[in-house]
Structure formats: structure tokens, C-alpha cells
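Rest of the complex left out; these chains stay put.
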Amino acid sequence: MDVVVNAATLDMLTVGLDTVWVLISAFLVFFMNLGFAMVESGLCRSKNTVNILAKNFIVFALASVSFWFIGWGLMFGNGNPIVGLTNVLFANGGVDEGFDAISWTRVPFWAKFIFQLVFAGTAATIVSGAVAERIKFLSFIVFAVVLVGLMYPVSGHWIWGGGWLQTLGFWDFAGSTVVHSVGGWAALAGIIVLGPRIGKYRADGSVNPIVGHNMSMVTLGGLVLWFGWFGFNPGSTMGVGDGSAIAHIAVTTNIAAATAIIAATIGAWIIMGKPDLSMIINGALAGLVAITAGCAFVSVEGAAIIGLIAGFLVVVAVPFFDRLKLDDPVGALSVHLVNGVWGTLAVGLFAVDGITGSATGNGLLLGGGFTLLGAQALGVVAVGGFTFAVALGVWSVLKLVIGVRVTREEEIGGLDRGEHGAEAYAGFQIID
Amino acid sequence: MDVVVNAATLDMLTVGLDTVWVLISAFLVFFMNLGFAMVESGLCRSKNTVNILAKNFIVFALASVSFWFIGWGLMFGNGNPIVGLTNVLFANGGVDEGFDAISWTRVPFWAKFIFQLVFAGTAATIVSGAVAERIKFLSFIVFAVVLVGLMYPVSGHWIWGGGWLQTLGFWDFAGSTVVHSVGGWAALAGIIVLGPRIGKYRADGSVNPIVGHNMSMVTLGGLVLWFGWFGFNPGSTMGVGDGSAIAHIAVTTNIAAATAIIAATIGAWIIMGKPDLSMIINGALAGLVAITAGCAFVSVEGAAIIGLIAGFLVVVAVPFFDRLKLDDPVGALSVHLVNGVWGTLAVGLFAVDGITGSATGNGLLLGGGFTLLGAQALGVVAVGGFTFAVALGVWSVLKLVIGVRVTREEEIGGLDRGEHGAEAYAGFQIID
């Protein structure tokens, strides 16, 4: 029997498929919270495990509330090129009006909301690792609320909310800049205000490596993050209009991770004399961060090169930051900041106009000249300057008002006992 | 080229989308087995880890077989208001007839079956944690088979299988009562019959806290459960007829978890003086259990309040049960029983008629009067009374016939050695 379809039926089906895709992607990105929690706690010492886990668990709760309360509105509300202004509170109660910049996706309002929420949560989690093993629990919590509720949405508005960078032709498909470098810049400011962990740098300036306590969890976390990235990047289509675009993005995402791992493994083998597991894992994350901006804009071959360079970058960035005495326990700067920047610029180099439908123009290496690269560089500088400056201010105020760093005794004794009155591995014999 | 669509083609596509959604949701709920295994084993002592993991692993195998053999038929088979009667064995060989109560979803029979199976499995897993560190392996296995094969399906029939509570206007969207409080009541009976672990309560009545051995695994488990809940609640639409309903449910689910975490953290900080990690995690689970009944029936704001109260409830419930000397190693009663009841009643308070399409009527706080709240309360009492009574009987028979509790020597030495001749962490120095 042939039927003439009711338009509403077909629409319901189309939107239903889009919704399922966006929600499942959002769930995968949510799951990255586990990845971050395990990578961060595993790379630190066992005496700070409960503290790091608690931070990672609560940070998404706070992100959920603050992004609902105000962040969503500032980011996607209609307003001016700098910030959203209309109906900013409580996501306008779920009424899908006044958010023109995100009306291009057909999915229902709350699907848009939860997908964007899990991205906002990621930015806060990135900071968590960088300030680990010495930060006051309460200070981190307050910073995370400010980041997700106020800072992240503003720069996000510039790029995804109809703001000035978007107008200017800056392209960041899934957030190398919007999410990762923003988290990285906020982390850098925190590291500067906090100072290094006791014992990390010797009086003679050399580095005293502080090794992680549980590489099984770190590996688990790394694989969970890779898995979650298949929601992060392909899900950023926010619909299933064109299945081949989604498949393309899944493959560019994966190949960048793969080549970055290979580069980081070889790099570490050459520099450190051994294939270092934490470098292998951070290599994967570096490749994933770097391909996040361009996954929909570059070819599979381009993605492989972007990942390769990302893998080398992470290997040189880790000792670089140590030389600057910027103590980053988990390598968050090397992964998210350096490769967030690299991935954003790489769009300007490797973009293939319209490869999955977006009119980016060609990148420099594909004959497109400096137009795109220039816009990308401007965005990197603008977002970096804004985020770093504001974050530095927020951390400084926190330092004055409630203090950011635990006491020397607490840091040496472990934050688990000091902040939580608990230990992560009761019964196990542990020598710190 | 325009085409007139063949009706079968469109139907195939619609049912295909529904099937994909329901199956992926089922896989997420299946994955919650990992969450329960890690939360339960991590919150107990290392000497009982192998035992708890083995219970959690085998319980879903047993659930799969017993729900297939008889449970499905008792729950969804046509029959009377009390129980399903026709074609109860072996899910009627996959023939989708005689199951009128679940014919509202368009998905193929085996998709319905596996989705319902993973829910049944959850109920059994809840019991596992409550009776941990002292129960005989075989006794738990037998109880789990009876629960999934006979008990759960009967009360489930009342609510989801066309039984008397469903007729009466009792609403439980994804199972605060059907799954969680049923698991909780069965656990309570087990705790009473078993008695507390040796050393948990001192002669003077004070509590000797027994802390978990691996908070990394507990955190992992908590995040896996939260992730899986995105299958549990949104997936309970059992179809994609209305994408916006699914998105709404995802957001209510998430916000309840978030506010519950915040409430539990603050509550624990006030009562215990520290932000306690296991309370943070149990707070998340409490919020998720509480929103399970109402996720499709309340507003996002309502969900936030339900979660907030759930978070406070779990903090007060844990010491409450301890005062009653009901030894619950993982807080299963506080999470699943207390908040299963709370979430079911909350529907009667916060329901917004038709918010995602269901004709629940308004809850008390939205001007609907006591009709809905009364039905919810009746359901809570009826299901609780039935499950608790039968469970008490089953545990008592088990106690008589094969015994429920391991020997004193085995309990002190650890169930891993006693029941399995193994240890979880060979090579690690552990002092119990």
C-alpha cells in the first residue's frame, strides 16, 4: 500500500532521529567525566585521590546547575556580538525562543541544552587536573561555578552563539578553542596563582618527578575519553542531516588520535629512552584535542598529519612547562591548551572547503591563502587573552578572600585526610 | 524526484528508529551492572571483593535466564489484575501475542524483552550490596532467581503489566517503585534475617564505621550508574514518537542528580564536618532513584527540587538505619528504598499533567489535589508490603534450608578466601 505522508509524521521521524543522535552523543560526552576523573586521580598520588575524585564528581553537578541558571542564556541568547542578553535565566524555562544562533539544529530545546551542558562541564574538568594536589576544595568549586556560569559562555557566545568571531569567519567545529583551550587558559592562570606542589622543583631548578599512583585507572580514563570523543566530535553535527559527514568526522577523530599516539610514543622513546605510558595516553588526548576544531573541515589525510604533530607537541610541551616551573600534575596544559591552540590554527592550514558541507574556504596549505588562518589566529589570541585575564582575576580574588592553597601540613599529609577525613584505599599499605 | 511512499517502508523506518533507541538504552542499563559491581565492592573491604564481584557478575546471568523462563510472562502476560497467566514460559518463544499491556510500544518483541530484562536485573543487583560481606554465595544466588523470576514480575504486573495499580491511576515512569524500592524492600528483609556484620555495632550501641577499600572504583561505579541512567529513564519511552519528551526526560534526570549531589555534599559537610565522597556519590544515586518515577511527569524545576530533597534524605537515612542496627554496607536502603519511596510520592506532589504527554493529572503542589498523591501512596504501601513480606519469607526459608550466613571464621577471614579460594589483589600488602 502506498501512502502520501503527513508532513508532521515525517517531521516527527526526522526530528526523532536527530534527537536520538544528539542525546546519545551527549551521554558519551557526559561519560568523559569518568575519563577525566580517572586520568587525573591516577596521575596523582594516592593520598590525594579522594579529593580529586570528589572534585570531579561534584564539578559536573555544579556545571549542570550554573549552566542552567545563567550560562546557557549568556552563551546562546540573542544579544550583541559579545554576550547573550535576552531570557538568560534558567534556560528560559525551556521555551525555545530568543536563541537564534542555535536554531539551525532541528532538535528539541532540551536536547540542545544538555548537549551544550556536557561541553561546558568539560571545560571545568580540565582545570581540575591542573590544580590538583594543592588546591582548596571550596576554592575550586567556586572557580568552577564562575567558569561554567560566566566565563565559558561569553567566549562561547563569540564563536557558537552568533558573536563577533563567528561573524568574522572563525571556525571551531567541536571546540578545540571553545572548550579545550578555554579550560587550558583557566588552568594556566590557576597554576600561576597556586604555585608548584611542594617538592616538585628542587632548589637547583631541576625537576623531581612525582609519579602517578594508579596507571590502570589512567589507562582506563584515557580509553573512556577516546570513546567519549566519538560523541564530542561527531555529535557536534547536532543532527543527522548528512550521515556521511558524521562518518567522516568519526574517522578524522580516530585517525588523529592514532597518529598522535604513534608520534608521542616515538617521541618519548627518543627523548626519554622508553615508551612512556603516560605519554602514550596524553598523546592520544593531544591528538583528540587537536582534531576537535577541524574534524569536519579537513580530510582524513589532513587529520592524520594534525594528529602526528599533536603527538610531538605534547612530548615537548611537558618538559617546556616544567622548565617554566608551571607545575601541571596531569599535563592539562600540554594536552588542552597547546593542542587546543594547535588544532584551531590547523584548521587555517588544512581546511578543505565544503568537505562535509561547511563553507570554511580552503586552508593555507590547500591554496586558500591566509584569510582563514588569520581569523583562526585572531580567535586564539582573543579567547586566550580574555580567558586568561579573567581567570587570573578570579583566582586572585579567591586567594584573597578564602585562600586557594591548602596548608603545608595538609599538602604533605594528603588532601584526602585534610579536606575529606578519608582515604581512598583503606587497608592497603602505602608509602608516600 | 518525488515519490509516494510505501506504507511498509515508512513503518520499517519508524520501527527501526524506535528499535535502535530502545536497544541502545537497554545496553546502557545493562552497563549499570558494572556500576553496581564497582560501587558495592569498592565500599566494602578488600577481603570480600572477589565475592561481591562474582555475585554481581553472575546475578545478571541468572536474571537473564529466569526472566526469560518465567518472569517476563508473569509480568506482561495477559491474565488478571494480580499476575500474568497466558504463555508465561520462555517469553512465549518470541511470539508477540498475549502481552497486551506492552503492545503500546511499536518495537519488536525481543527489543521489549531485553529492555525489560535489564530492568529486572537491576532489582536483583540492589539486594547484592545490602547483604554484602556476610552472605553465602549460594543463598544469594537462589534469592536472586526467585526475586527476578517470581517476585519482581508480580508487583511489576500490577504497575506496568496492566494490573490493579495501573488501572487505579498509579504512575511510575521508569521504576522508582517497580525497580528501586522493590530491590530496597527485598534488601531490607535480607538485612534483618542476616543481622549486622561482626564488629559493625559495638556493645554500647555505637557504630564502628567499616570503610570501603577502593574509592576510585566507587567513583567509577557512580559515574557509570549516572551514565546508565540516561538509558534507564529516557529509554523508558520505549520509542521515539516524540523526541522532545526524550530530551525533557534526559534533562530532568540530570538536574535531579546534580541538585541531589549538591544537597548531599552540603548536608554531609554540615553533619560530618567534611565533604564526604561516599555521600557525594550516594547523593547522586539518590537523586537519580528519586527522579526515576517522575522524570516524564514533572518540570525541570520540579526535578531540581525532587533531587534536592533526595540528597538531604540520603544523608539523614544512613545514620537512621545505623541507629536501627540495620547494617547496610553500601547504603542501598538509603538510596533505593528511601528514595524509591520518595520519588514515587513526589509524582503526587510535582506532576504537571501532560508535560510530556501522559495524562497523570496535576500533583498536589500544582493544584491537582490528593487524588494522584493518594494513588501513589497506596502503591508504595502495597508494593512495599507485598515485597517485604514475601522476601522475608524467602530469606527465612533459605536460612532454614541452606543457611544464609557464612561462618564467623569465614566472615573474619574474608569471603574471598572462604567462598572462592581467591584474593582480589594478589601481591598487594593489605592489613584488614
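For reference, chains read A and B in written order, and residue numbers begin at 1 within each chain.
Here is the rule we use: a contact is a pair of C-beta atoms (placed from the backbone, for glycine too) under 8 Å apart; a residue touches a chain by one contact, two chains touch by 3 or more.
Predicted model only: the values in this text are computed from it and were never measured.
Because every chain is the same sequence, the assembly can be counted simply: 2 are drawn, and the full complex in the file has 3 copies.
What we mean here is this: only the chains that are shown with their structure count from here on.
Here the spacing of chain A and chain B, counted between their Cα centres, is 33 Å. Taken together, the chain B residues at the contact with chain A in this complex read 4-8, 10, 13-14, 17, 20-21, 24, 28, 45-46, 211-216, 219-220, 222-224, 226-227, 230-231, 234, 240-244, 246-248, 250-251, 254-255, 257-259, 261-262, 265, 272-278, 280-281, 284, 300-301, 304, 425, 428-432.
Within the complex formed with chain B, the residues of chain A that make contact are 1-5, 9, 12-13, 15-20, 23-24, 26-27, 30-31, 33-34, 37-38, 41-42, 49-50, 53-54, 56-58, 60-62, 64-65, 68, 90-91, 93-94, 107-111, 113-114, 117, 137, 214, 217, 220, 419-429.
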